[in-house]
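Missing here is one protein chain; the remaining ones are kept as they sit in the complex.
Chain lettering (A and B) follows the sequence in which the chains are written, and residue indices restart at 1 in each chain.
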Amino acid sequence: MAASTKKQIPCRDGLWSIPSSLDEKPQLIGSKCPNCGEVFFPVNSVCVNCQSQAMNDIKLSRRGKVYSVSTVMLPPPQWYKGPVPFDLGYVELPDGVMIWTRLMGSGAGSFRIDQEVELDIDVMQVDDEGNEILGYCFVPVKS
Amino acid sequence: MREVAIAGVGLVKFGRYDGRKGRPRRLYPDLGGEAIRRALVYAGMEWKEIQAAFGGTYYGGLGGTHQCVAKVGLTGIPIANVFSGHSSEAALRLAYTRVALGVHDIVLAVGAETLPPGLLDNQSMPTWMRRMALDVLPAEAACSAVRYMKDSGATLDDFAAVTVMERKNAALNPYAMFKQPVTPEEVLNSRMIASPLNLLTTCANADGAAAVVFCAKDKLKSKTKAVTVASVLQTSATYGTALPGGSVSVSTRVKNPDCVELAARQTWEASGLGPGDMDVVQIYDPFAPAFLWNVERCGFCRQGEAPRLLRDGYFEIGGKLPANTDGGLMGRGHPTGATGIAQIAEVFFQLREEADSRQVAGARVGFAQGGGAGPQAVLTVLKR
Partner (left out) sequence: MRQVAIAGVGLVKFGRYDGQKGRPYREIYELGAEAIKKALDYASMEWKDIQVAYGASMFGGLGVPNQCTSRLGMPGIPITTLEGACSSSQQSLRQAYLDVANGLYDVALAFGAEKIPPGLIADTLSPVWMLMMGFNLPAMYAIDTRRYMQESGITEEDMARVAVMERKNGIRNPNAFWYQGAEITIEEVLGSREIATPIRFLMACANADGASAAVVCSMDKLKSKSRAVTVVASSHATSTFGYDNLGIRVHEKVNLNCTELACKQVWETSGYGPEDMEVIQLYEAMSPSFLWDAEHCGFCKPGEVGKLLREGHFEIGGKLPANTDGGLMGRGHPTGATGLAQLIELFLQLRGEAGERQVPNAKIAFAHCSGGGPNGVCHVLKR
(Lines give C-alpha, C1' and ligand atoms only; values in the text may rest on other atoms or scores of the structure.)
Protein backbone atom coordinates (compact mmCIF):
# COMPACT_ATOMS: atom_id res chain seq x y z
CA MET A 1 0.00 0.00 0.00
CA ALA A 2 1.37 3.43 -0.90
CA ALA A 3 1.95 5.75 2.04
CA SER A 4 -0.64 8.52 2.33
CA THR A 5 0.60 11.85 0.98
CA LYS A 6 -2.44 13.65 2.30
CA LYS A 7 -1.55 16.98 3.86
CA GLN A 8 -3.31 19.55 5.97
CA ILE A 9 -3.23 22.92 4.25
CA PRO A 10 -4.57 26.16 5.73
CA CYS A 11 -7.05 27.91 3.46
CA ARG A 12 -4.56 30.79 3.52
CA ASP A 13 -1.02 30.97 4.89
CA GLY A 14 -0.28 33.04 7.96
CA LEU A 15 -3.77 33.27 9.40
CA TRP A 16 -2.92 31.50 12.65
CA SER A 17 0.18 30.52 14.60
CA ILE A 18 1.34 26.93 14.56
CA PRO A 19 1.87 25.73 18.14
CA SER A 20 5.40 24.59 18.92
CA SER A 21 4.49 22.53 21.97
CA LEU A 22 1.54 20.52 23.23
CA ASP A 23 0.60 23.20 25.77
CA GLU A 24 0.41 25.90 23.15
CA LYS A 25 -2.75 26.51 21.18
CA PRO A 26 -3.05 28.25 17.79
CA GLN A 27 -3.81 31.97 17.79
CA LEU A 28 -4.97 34.19 14.97
CA ILE A 29 -2.17 36.44 13.72
CA GLY A 30 -3.04 40.06 13.08
CA SER A 31 -1.34 43.43 12.87
CA LYS A 32 -1.33 46.17 15.48
CA CYS A 33 -0.57 49.80 14.78
CA PRO A 34 1.98 51.27 17.20
CA ASN A 35 0.67 54.73 16.45
CA CYS A 36 -3.08 54.48 17.11
CA GLY A 37 -3.45 50.97 18.53
CA GLU A 38 -5.85 49.67 15.88
CA VAL A 39 -5.73 45.96 15.16
CA PHE A 40 -6.33 44.10 11.89
CA PHE A 41 -6.88 40.48 10.91
CA PRO A 42 -5.34 39.11 8.74
CA VAL A 43 -2.11 41.10 8.77
CA ASN A 44 -2.03 44.39 6.90
CA SER A 45 1.09 46.40 6.13
CA VAL A 46 -0.70 49.73 6.48
CA CYS A 47 -2.91 50.93 9.31
CA VAL A 48 -6.26 51.57 7.65
CA ASN A 49 -7.11 54.02 10.43
CA CYS A 50 -4.05 56.30 10.54
CA GLN A 51 -2.00 55.07 7.52
CA SER A 52 1.07 54.30 9.63
CA GLN A 53 3.27 51.73 7.88
CA ALA A 54 5.07 50.54 11.02
CA MET A 55 2.71 47.67 11.80
CA ASN A 56 3.64 44.93 14.27
CA ASP A 57 2.45 41.34 14.25
CA ILE A 58 0.12 40.48 17.11
CA LYS A 59 -1.37 37.20 18.25
CA LEU A 60 -5.02 37.75 18.97
CA SER A 61 -6.80 36.57 22.08
CA ARG A 62 -8.24 33.08 21.66
CA ARG A 63 -11.39 33.94 23.52
CA GLY A 64 -14.14 36.40 22.83
CA LYS A 65 -17.86 37.07 23.02
CA VAL A 66 -20.49 36.64 20.35
CA TYR A 67 -21.44 40.13 19.15
CA SER A 68 -24.05 38.92 16.70
CA VAL A 69 -24.94 35.67 14.96
CA SER A 70 -27.17 34.40 12.17
CA THR A 71 -28.11 30.88 11.11
CA VAL A 72 -27.73 30.46 7.36
CA MET A 73 -30.27 28.12 5.80
CA LEU A 74 -29.16 28.15 2.17
CA PRO A 75 -25.82 26.79 0.94
CA PRO A 76 -23.58 29.41 -0.69
CA PRO A 77 -23.30 28.84 -4.43
CA GLN A 78 -19.64 27.88 -4.65
CA TRP A 79 -16.73 27.29 -2.33
CA TYR A 80 -18.25 26.28 0.98
CA LYS A 81 -18.64 22.53 1.52
CA GLY A 82 -19.62 22.39 5.17
CA PRO A 83 -22.90 21.60 6.91
CA VAL A 84 -26.09 23.53 6.19
CA PRO A 85 -27.67 25.13 8.16
CA PHE A 86 -24.69 26.74 9.85
CA ASP A 87 -23.94 29.86 11.88
CA LEU A 88 -22.00 32.97 10.91
CA GLY A 89 -21.36 35.89 13.20
CA TYR A 90 -19.07 38.47 14.69
CA VAL A 91 -16.93 37.55 17.70
CA GLU A 92 -15.67 40.47 19.76
CA LEU A 93 -12.12 40.04 21.03
CA PRO A 94 -10.54 42.04 23.88
CA ASP A 95 -7.89 43.18 21.34
CA GLY A 96 -10.32 45.80 20.02
CA VAL A 97 -11.72 44.01 16.96
CA MET A 98 -14.64 41.83 15.95
CA ILE A 99 -13.87 38.87 13.73
CA TRP A 100 -16.31 37.73 11.04
CA THR A 101 -16.38 33.98 11.47
CA ARG A 102 -18.21 30.66 11.36
CA LEU A 103 -19.56 29.59 14.74
CA MET A 104 -19.46 25.85 15.18
CA GLY A 105 -19.16 23.09 17.73
CA SER A 106 -22.78 23.11 18.87
CA GLY A 107 -26.01 22.92 16.93
CA ALA A 108 -26.75 25.61 14.35
CA GLY A 109 -28.93 28.22 16.00
CA SER A 110 -27.60 27.57 19.51
CA PHE A 111 -25.38 30.65 19.88
CA ARG A 112 -26.48 33.73 21.84
CA ILE A 113 -25.19 37.29 21.95
CA ASP A 114 -22.50 37.72 24.65
CA GLN A 115 -21.83 33.97 24.75
CA GLU A 116 -18.18 33.15 25.46
CA VAL A 117 -16.49 31.40 22.54
CA GLU A 118 -12.97 30.37 21.66
CA LEU A 119 -10.88 29.84 18.53
CA ASP A 120 -10.79 26.47 16.83
CA ILE A 121 -8.97 25.31 13.70
CA ASP A 122 -11.01 22.79 11.76
CA VAL A 123 -10.85 20.63 8.65
CA MET A 124 -13.31 22.29 6.30
CA GLN A 125 -13.05 20.35 3.11
CA VAL A 126 -10.86 18.06 1.06
CA ASP A 127 -9.34 19.23 -2.20
CA ASP A 128 -8.94 17.28 -5.45
CA GLU A 129 -5.64 15.79 -4.30
CA GLY A 130 -7.08 14.59 -1.01
CA ASN A 131 -5.48 17.32 1.09
CA GLU A 132 -7.48 18.64 4.02
CA ILE A 133 -8.17 22.37 3.87
CA LEU A 134 -8.12 24.01 7.30
CA GLY A 135 -10.01 27.08 8.42
CA TYR A 136 -10.64 29.04 11.59
CA CYS A 137 -13.91 29.17 13.47
CA PHE A 138 -15.12 29.86 16.99
CA VAL A 139 -16.72 27.28 19.27
CA PRO A 140 -18.37 27.41 22.69
CA VAL A 141 -15.92 27.62 25.57
CA LYS A 142 -15.83 24.35 27.44
CA SER A 143 -16.63 25.46 30.96
CA MET B 1 -22.11 74.31 -10.97
CA ARG B 2 -25.18 75.03 -13.06
CA GLU B 3 -28.73 73.83 -12.38
CA VAL B 4 -29.51 70.37 -13.68
CA ALA B 5 -32.98 69.09 -14.40
CA ILE B 6 -34.38 65.63 -14.96
CA ALA B 7 -35.84 65.73 -18.46
CA GLY B 8 -37.36 62.28 -18.39
CA VAL B 9 -37.39 58.85 -16.82
CA GLY B 10 -38.27 55.43 -18.19
CA LEU B 11 -38.96 52.19 -16.37
CA VAL B 12 -39.48 48.61 -17.47
CA LYS B 13 -41.67 46.69 -15.05
CA PHE B 14 -39.57 44.75 -12.58
CA GLY B 15 -40.22 41.02 -12.54
CA ARG B 16 -38.75 37.86 -14.04
CA TYR B 17 -37.98 37.70 -17.71
CA ASP B 18 -36.55 34.21 -17.66
CA GLY B 19 -38.90 32.53 -20.09
CA ARG B 20 -40.14 30.08 -17.48
CA LYS B 21 -43.69 29.40 -16.31
CA GLY B 22 -45.13 31.31 -19.24
CA ARG B 23 -43.09 34.44 -18.53
CA PRO B 24 -41.47 36.30 -21.40
CA ARG B 25 -37.76 35.84 -21.97
CA ARG B 26 -35.84 39.06 -22.30
CA LEU B 27 -32.21 39.84 -21.61
CA TYR B 28 -31.03 42.98 -19.91
CA PRO B 29 -29.89 44.88 -23.06
CA ASP B 30 -33.41 44.58 -24.35
CA LEU B 31 -34.88 45.81 -21.06
CA GLY B 32 -32.34 48.62 -20.89
CA GLY B 33 -33.04 49.68 -24.45
CA GLU B 34 -36.74 49.90 -23.67
CA ALA B 35 -36.14 51.97 -20.54
CA ILE B 36 -33.97 54.34 -22.56
CA ARG B 37 -36.61 54.75 -25.25
CA ARG B 38 -39.27 55.50 -22.64
CA ALA B 39 -37.06 58.09 -20.98
CA LEU B 40 -36.45 59.77 -24.35
CA VAL B 41 -40.17 59.84 -25.09
CA TYR B 42 -40.88 61.38 -21.70
CA ALA B 43 -38.17 63.97 -22.28
CA GLY B 44 -39.41 64.76 -25.78
CA MET B 45 -35.91 64.05 -27.06
CA GLU B 46 -34.29 61.91 -29.72
CA TRP B 47 -31.33 59.62 -29.18
CA LYS B 48 -29.03 61.88 -31.17
CA GLU B 49 -29.44 64.60 -28.54
CA ILE B 50 -27.83 62.44 -25.85
CA GLN B 51 -24.19 63.43 -25.50
CA ALA B 52 -22.94 60.81 -23.05
CA ALA B 53 -24.22 57.79 -21.17
CA PHE B 54 -23.35 56.18 -17.85
CA GLY B 55 -24.80 52.96 -16.60
CA GLY B 56 -24.34 49.32 -16.10
CA THR B 57 -25.44 45.96 -14.96
CA TYR B 58 -24.14 44.17 -11.92
CA TYR B 59 -24.36 40.53 -13.01
CA GLY B 60 -24.86 40.89 -16.74
CA GLY B 61 -21.19 41.02 -17.64
CA LEU B 62 -19.06 43.53 -19.47
CA GLY B 63 -20.19 46.33 -21.72
CA GLY B 64 -23.64 46.49 -20.14
CA THR B 65 -24.45 50.09 -20.98
CA HIS B 66 -23.13 49.72 -24.53
CA GLN B 67 -25.38 46.77 -25.12
CA CYS B 68 -28.45 48.63 -23.84
CA VAL B 69 -27.59 51.74 -25.86
CA ALA B 70 -26.93 49.68 -29.00
CA LYS B 71 -30.64 48.80 -28.99
CA VAL B 72 -31.42 52.48 -29.41
CA GLY B 73 -28.67 54.23 -31.33
CA LEU B 74 -25.00 54.15 -32.29
CA THR B 75 -23.70 57.70 -32.37
CA GLY B 76 -20.23 57.23 -30.95
CA ILE B 77 -20.83 59.17 -27.72
CA PRO B 78 -18.82 58.28 -24.63
CA ILE B 79 -20.52 55.39 -22.84
CA ALA B 80 -19.11 54.40 -19.47
CA ASN B 81 -20.06 51.36 -17.44
CA VAL B 82 -19.78 52.36 -13.81
CA PHE B 83 -20.24 50.77 -10.46
CA SER B 84 -20.21 51.76 -6.82
CA GLY B 85 -22.15 49.17 -4.90
CA HIS B 86 -24.47 48.75 -7.83
CA SER B 87 -24.42 50.54 -11.17
CA SER B 88 -27.23 53.00 -11.50
CA GLU B 89 -26.36 55.00 -8.38
CA ALA B 90 -22.83 55.68 -9.61
CA ALA B 91 -24.27 56.33 -13.06
CA LEU B 92 -26.76 58.93 -11.92
CA ARG B 93 -24.12 60.73 -9.88
CA LEU B 94 -21.70 60.91 -12.82
CA ALA B 95 -24.45 61.85 -15.27
CA TYR B 96 -25.56 64.66 -12.96
CA THR B 97 -22.07 66.01 -12.25
CA ARG B 98 -21.02 65.97 -15.90
CA VAL B 99 -24.02 68.15 -16.75
CA ALA B 100 -23.62 70.36 -13.66
CA LEU B 101 -19.95 70.96 -14.51
CA GLY B 102 -20.72 71.74 -18.13
CA VAL B 103 -18.84 68.79 -19.62
CA HIS B 104 -22.04 67.85 -21.46
CA ASP B 105 -25.53 69.32 -21.68
CA ILE B 106 -27.66 66.17 -21.91
CA VAL B 107 -26.59 62.88 -20.34
CA LEU B 108 -28.34 59.54 -19.91
CA ALA B 109 -28.03 57.21 -16.94
CA VAL B 110 -29.36 53.67 -17.32
CA GLY B 111 -29.33 50.50 -15.26
CA ALA B 112 -30.52 47.09 -16.39
CA GLU B 113 -30.43 43.63 -14.94
CA THR B 114 -31.40 40.03 -15.63
CA LEU B 115 -30.42 38.09 -12.54
CA PRO B 116 -29.51 34.45 -12.24
CA PRO B 117 -31.82 32.53 -9.88
CA GLY B 118 -30.92 31.65 -6.32
CA LEU B 119 -28.41 33.08 -3.89
CA LEU B 120 -26.32 35.67 -5.70
CA ASP B 121 -22.63 34.93 -6.14
CA ASN B 122 -20.58 37.33 -4.03
CA GLN B 123 -17.37 38.00 -5.90
CA SER B 124 -16.02 40.56 -3.51
CA MET B 125 -14.14 38.10 -1.32
CA PRO B 126 -11.05 35.99 -2.00
CA THR B 127 -11.39 32.23 -2.19
CA TRP B 128 -10.06 31.51 1.30
CA MET B 129 -12.91 33.53 2.81
CA ARG B 130 -15.44 31.89 0.54
CA ARG B 131 -14.37 28.42 1.64
CA MET B 132 -15.42 29.50 5.12
CA ALA B 133 -18.78 30.77 3.79
CA LEU B 134 -17.89 34.31 4.87
CA ASP B 135 -19.30 35.53 1.55
CA VAL B 136 -22.92 34.63 2.19
CA LEU B 137 -24.71 37.82 1.21
CA PRO B 138 -27.67 37.96 3.59
CA ALA B 139 -25.63 36.87 6.61
CA GLU B 140 -24.00 40.22 7.35
CA ALA B 141 -27.30 42.07 7.13
CA ALA B 142 -28.84 39.33 9.27
CA CYS B 143 -26.21 39.89 11.95
CA SER B 144 -26.85 43.63 11.77
CA ALA B 145 -30.54 42.93 12.22
CA VAL B 146 -29.89 40.79 15.29
CA ARG B 147 -27.81 43.55 16.79
CA TYR B 148 -30.38 46.20 15.85
CA MET B 149 -33.08 44.22 17.65
CA LYS B 150 -30.93 44.13 20.78
CA ASP B 151 -29.95 47.81 20.67
CA SER B 152 -33.27 49.36 19.62
CA GLY B 153 -35.84 46.91 20.91
CA ALA B 154 -37.15 46.34 17.37
CA THR B 155 -38.97 43.05 16.91
CA LEU B 156 -39.64 40.62 14.09
CA ASP B 157 -43.10 42.20 13.91
CA ASP B 158 -41.47 45.54 13.11
CA PHE B 159 -39.48 43.99 10.29
CA ALA B 160 -42.60 42.31 8.96
CA ALA B 161 -44.38 45.66 9.11
CA VAL B 162 -41.86 47.13 6.65
CA THR B 163 -42.64 44.42 4.12
CA VAL B 164 -46.37 44.74 4.68
CA MET B 165 -46.25 48.50 4.05
CA GLU B 166 -44.06 48.15 0.97
CA ARG B 167 -46.09 45.36 -0.56
CA LYS B 168 -49.21 47.46 -0.06
CA ASN B 169 -47.55 50.35 -1.88
CA ALA B 170 -46.20 48.11 -4.62
CA ALA B 171 -49.72 46.97 -5.45
CA LEU B 172 -50.37 50.57 -6.54
CA ASN B 173 -47.24 50.70 -8.75
CA PRO B 174 -47.57 49.36 -12.29
CA TYR B 175 -43.78 48.94 -12.51
CA ALA B 176 -43.39 46.86 -9.36
CA MET B 177 -42.77 43.12 -9.33
CA PHE B 178 -45.32 42.38 -6.62
CA LYS B 179 -49.00 42.97 -7.16
CA GLN B 180 -50.39 41.32 -4.06
CA PRO B 181 -50.21 42.76 -0.55
CA VAL B 182 -49.09 40.42 2.24
CA THR B 183 -50.15 40.00 5.84
CA PRO B 184 -47.80 40.12 8.82
CA GLU B 185 -48.44 36.40 9.38
CA GLU B 186 -47.40 35.52 5.85
CA VAL B 187 -44.18 37.48 6.31
CA LEU B 188 -43.37 35.96 9.70
CA ASN B 189 -44.10 32.43 8.50
CA SER B 190 -42.10 32.61 5.28
CA ARG B 191 -39.05 30.41 4.83
CA MET B 192 -35.95 31.37 6.86
CA ILE B 193 -32.95 32.47 4.77
CA ALA B 194 -30.46 33.62 7.44
CA SER B 195 -31.98 34.23 10.85
CA PRO B 196 -33.80 36.50 11.50
CA LEU B 197 -34.23 37.28 7.80
CA ASN B 198 -36.74 35.17 5.99
CA LEU B 199 -37.95 35.10 2.42
CA LEU B 200 -40.40 37.97 2.79
CA THR B 201 -38.01 40.23 4.70
CA THR B 202 -35.37 39.75 2.02
CA CYS B 203 -35.75 41.56 -1.28
CA ALA B 204 -36.60 39.39 -4.24
CA ASN B 205 -34.22 38.83 -7.13
CA ALA B 206 -35.78 40.62 -10.07
CA ASP B 207 -35.06 41.66 -13.63
CA GLY B 208 -35.77 45.13 -14.90
CA ALA B 209 -34.40 48.38 -16.17
CA ALA B 210 -34.59 52.09 -15.43
CA ALA B 211 -33.28 55.14 -17.25
CA VAL B 212 -33.11 58.87 -16.57
CA VAL B 213 -32.10 61.81 -18.74
CA PHE B 214 -30.35 64.70 -17.01
CA CYS B 215 -30.06 68.00 -18.81
CA ALA B 216 -29.03 71.55 -18.14
CA LYS B 217 -32.16 73.32 -16.97
CA ASP B 218 -32.10 75.70 -19.91
CA LYS B 219 -32.13 72.73 -22.30
CA LEU B 220 -35.44 71.35 -21.01
CA LYS B 221 -38.09 71.02 -23.73
CA SER B 222 -40.79 71.95 -21.26
CA LYS B 223 -40.17 73.91 -18.09
CA THR B 224 -43.52 73.31 -16.40
CA LYS B 225 -43.20 71.40 -13.15
CA ALA B 226 -39.46 71.19 -13.80
CA VAL B 227 -37.70 68.91 -11.35
CA THR B 228 -34.11 69.88 -10.59
CA VAL B 229 -31.33 68.25 -8.64
CA ALA B 230 -30.46 69.95 -5.36
CA SER B 231 -27.57 67.60 -4.59
CA VAL B 232 -26.05 64.19 -5.24
CA LEU B 233 -23.46 62.90 -2.78
CA GLN B 234 -21.61 59.60 -2.89
CA THR B 235 -19.64 57.93 -0.12
CA SER B 236 -17.98 54.60 0.52
CA ALA B 237 -17.50 52.41 3.58
CA THR B 238 -15.85 54.16 6.51
CA TYR B 239 -13.30 52.78 8.92
CA GLY B 240 -14.79 50.80 11.75
CA THR B 241 -18.15 50.26 10.08
CA ALA B 242 -17.33 47.62 7.48
CA LEU B 243 -14.79 44.95 6.62
CA PRO B 244 -11.77 46.34 4.75
CA GLY B 245 -10.91 44.46 1.55
CA GLY B 246 -9.33 41.09 2.21
CA SER B 247 -9.93 41.53 5.91
CA VAL B 248 -12.28 39.80 8.35
CA SER B 249 -11.94 42.17 11.29
CA VAL B 250 -13.81 45.35 12.19
CA SER B 251 -12.59 47.77 14.82
CA THR B 252 -14.55 48.02 18.06
CA ARG B 253 -12.50 50.99 19.30
CA VAL B 254 -13.10 53.63 16.66
CA LYS B 255 -16.54 55.13 16.21
CA ASN B 256 -17.09 56.71 12.82
CA PRO B 257 -20.31 57.60 11.04
CA ASP B 258 -21.10 54.93 8.49
CA CYS B 259 -21.28 55.73 4.78
CA VAL B 260 -25.00 56.55 4.94
CA GLU B 261 -24.65 58.97 7.85
CA LEU B 262 -21.64 60.55 6.20
CA ALA B 263 -23.46 61.01 2.90
CA ALA B 264 -26.49 62.37 4.75
CA ARG B 265 -24.43 65.02 6.53
CA GLN B 266 -22.84 66.04 3.24
CA THR B 267 -26.28 66.12 1.62
CA TRP B 268 -27.85 68.47 4.14
CA GLU B 269 -24.84 70.75 3.87
CA ALA B 270 -24.67 70.73 0.08
CA SER B 271 -28.39 71.10 -0.57
CA GLY B 272 -29.01 73.69 2.11
CA LEU B 273 -32.03 71.64 3.17
CA GLY B 274 -32.70 69.37 6.14
CA PRO B 275 -34.49 66.09 6.82
CA GLY B 276 -37.55 68.06 7.87
CA ASP B 277 -37.81 69.61 4.40
CA MET B 278 -38.33 66.30 2.66
CA ASP B 279 -41.89 65.58 1.49
CA VAL B 280 -41.28 62.09 0.13
CA VAL B 281 -38.33 59.75 0.48
CA GLN B 282 -36.80 56.57 -0.86
CA ILE B 283 -34.88 54.42 1.61
CA TYR B 284 -32.55 51.62 0.54
CA ASP B 285 -33.79 48.35 2.02
CA PRO B 286 -32.62 45.11 0.44
CA PHE B 287 -33.69 43.65 3.78
CA ALA B 288 -36.72 44.90 5.69
CA PRO B 289 -34.80 45.84 8.87
CA ALA B 290 -32.46 48.01 6.77
CA PHE B 291 -35.39 50.35 6.17
CA LEU B 292 -35.45 51.11 9.88
CA TRP B 293 -31.76 51.70 10.49
CA ASN B 294 -31.32 53.59 7.23
CA VAL B 295 -34.18 55.97 8.03
CA GLU B 296 -32.27 56.73 11.23
CA ARG B 297 -28.86 57.05 9.59
CA CYS B 298 -30.25 59.39 6.95
CA GLY B 299 -31.30 61.64 9.81
CA PHE B 300 -35.08 61.38 9.62
CA CYS B 301 -35.36 60.36 13.26
CA ARG B 302 -33.19 59.47 16.22
CA GLN B 303 -31.40 56.16 16.51
CA GLY B 304 -33.79 53.44 17.65
CA GLU B 305 -36.89 55.56 16.99
CA ALA B 306 -37.82 54.21 13.55
CA PRO B 307 -39.77 51.10 14.66
CA ARG B 308 -42.14 53.15 16.76
CA LEU B 309 -42.68 55.66 13.98
CA LEU B 310 -43.41 52.82 11.56
CA ARG B 311 -45.98 51.42 13.93
CA ASP B 312 -47.57 54.89 14.13
CA GLY B 313 -47.98 54.98 10.34
CA TYR B 314 -45.40 57.76 9.99
CA PHE B 315 -43.97 56.37 6.75
CA GLU B 316 -47.23 55.46 5.04
CA ILE B 317 -48.32 57.30 1.90
CA GLY B 318 -50.72 59.29 4.06
CA GLY B 319 -48.24 59.70 6.90
CA LYS B 320 -45.84 62.43 8.00
CA LEU B 321 -42.89 61.17 5.93
CA PRO B 322 -44.08 58.94 3.08
CA ALA B 323 -41.34 56.48 2.27
CA ASN B 324 -40.91 53.96 -0.53
CA THR B 325 -44.28 54.91 -1.89
CA ASP B 326 -43.73 52.68 -4.95
CA GLY B 327 -42.94 49.64 -2.85
CA GLY B 328 -39.23 50.14 -2.18
CA LEU B 329 -36.92 47.20 -2.69
CA MET B 330 -39.25 44.83 -0.85
CA GLY B 331 -42.22 45.66 -3.04
CA ARG B 332 -40.57 46.63 -6.32
CA GLY B 333 -38.11 43.76 -6.39
CA HIS B 334 -34.38 44.39 -6.73
CA PRO B 335 -32.76 44.21 -10.14
CA THR B 336 -29.44 45.29 -8.70
CA GLY B 337 -28.29 47.33 -11.67
CA ALA B 338 -31.53 49.27 -11.97
CA THR B 339 -32.73 49.97 -8.44
CA GLY B 340 -30.95 53.28 -7.90
CA ILE B 341 -32.58 54.95 -10.88
CA ALA B 342 -35.95 53.42 -10.03
CA GLN B 343 -35.73 55.18 -6.65
CA ILE B 344 -35.07 58.51 -8.39
CA ALA B 345 -37.91 57.82 -10.82
CA GLU B 346 -40.48 57.46 -8.05
CA VAL B 347 -39.38 60.66 -6.35
CA PHE B 348 -39.55 62.35 -9.77
CA PHE B 349 -43.10 61.08 -10.42
CA GLN B 350 -44.16 62.25 -6.96
CA LEU B 351 -42.80 65.75 -7.51
CA ARG B 352 -44.45 65.90 -10.95
CA GLU B 353 -47.79 64.82 -9.43
CA GLU B 354 -47.82 61.72 -11.65
CA ALA B 355 -47.83 59.09 -8.93
CA ASP B 356 -51.54 58.23 -9.34
CA SER B 357 -52.94 56.47 -6.29
CA ARG B 358 -49.53 56.65 -4.61
CA GLN B 359 -49.47 60.44 -4.80
CA VAL B 360 -48.28 62.35 -1.78
CA ALA B 361 -50.22 65.58 -1.78
CA GLY B 362 -48.11 68.69 -2.34
CA ALA B 363 -44.78 66.90 -2.67
CA ARG B 364 -42.18 69.45 -3.73
CA VAL B 365 -38.91 68.15 -2.30
CA GLY B 366 -37.82 64.50 -2.37
CA PHE B 367 -34.90 62.37 -1.23
CA ALA B 368 -33.45 59.07 -2.39
CA GLN B 369 -30.93 56.92 -0.56
CA GLY B 370 -29.20 54.67 -3.04
CA GLY B 371 -27.01 51.93 -1.66
CA GLY B 372 -25.12 48.85 -2.58
CA ALA B 373 -22.26 46.51 -1.82
CA GLY B 374 -19.26 47.90 0.00
CA PRO B 375 -21.29 49.32 1.49
CA GLN B 376 -21.63 52.53 -0.49
CA ALA B 377 -24.17 55.29 -0.56
CA VAL B 378 -25.43 57.78 -3.14
CA LEU B 379 -27.92 60.26 -1.73
CA THR B 380 -29.97 62.52 -3.99
CA VAL B 381 -32.27 65.45 -3.27
CA LEU B 382 -34.68 66.56 -5.97
CA LYS B 383 -36.93 69.57 -5.85
CA ARG B 384 -39.58 71.23 -7.90
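Going forward, a residue touches a chain if its C-beta (ideal position, glycine included) is under 8 Å from a C-beta of that chain, and two chains touch if they have at least 3 such contacts.
Everything numeric here is computed off the predicted structure, so don't read it as measured data.
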Exercise. In the complete assembly, which of B:V9, B:V82, B:V248 or B:A363 touches the absent chain?
Worked result: B:V82
Exercise. Touching the left-out chain: which of B:P244, B:G304 or B:G319?
Worked result: B:P244
Problem set entry | Residue in contact with the excluded chain [from B:P24, B:G44, B:G102 or B:G274] | B:G102
Problem set entry | Candidate in contact with the missing chain, chosen from B:S124, B:S190 or B:T252 | B:S124
Problem set entry | Sites on subunit A contacted by the missing partner chain, in the whole complex | 44, 46, 48-49, 51
Problem set entry | For subunit B, residues in touch with the removed chain | 1, 27, 56, 58, 60-64, 66-67, 69-70, 74-84, 90, 93-94, 97-98, 101-103, 123-124, 126, 234-240, 242, 244-247, 256-257, 259, 262, 373-374, 376
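Basically, only the chains that are shown with their structure count from here on.
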Problem set entry | Partner subunit A, residues of subunit B touching it in the complex | 118-122, 126-128, 130-136, 138-140, 142-147, 150, 191-197, 239-240, 243-244, 246-254
Problem set entry | subunit B-facing residues of subunit A, complex | 11-12, 15, 30, 37-42, 44, 48-49, 67-82, 86, 88-90, 92, 96-102, 109, 113, 124-125, 133, 135-137
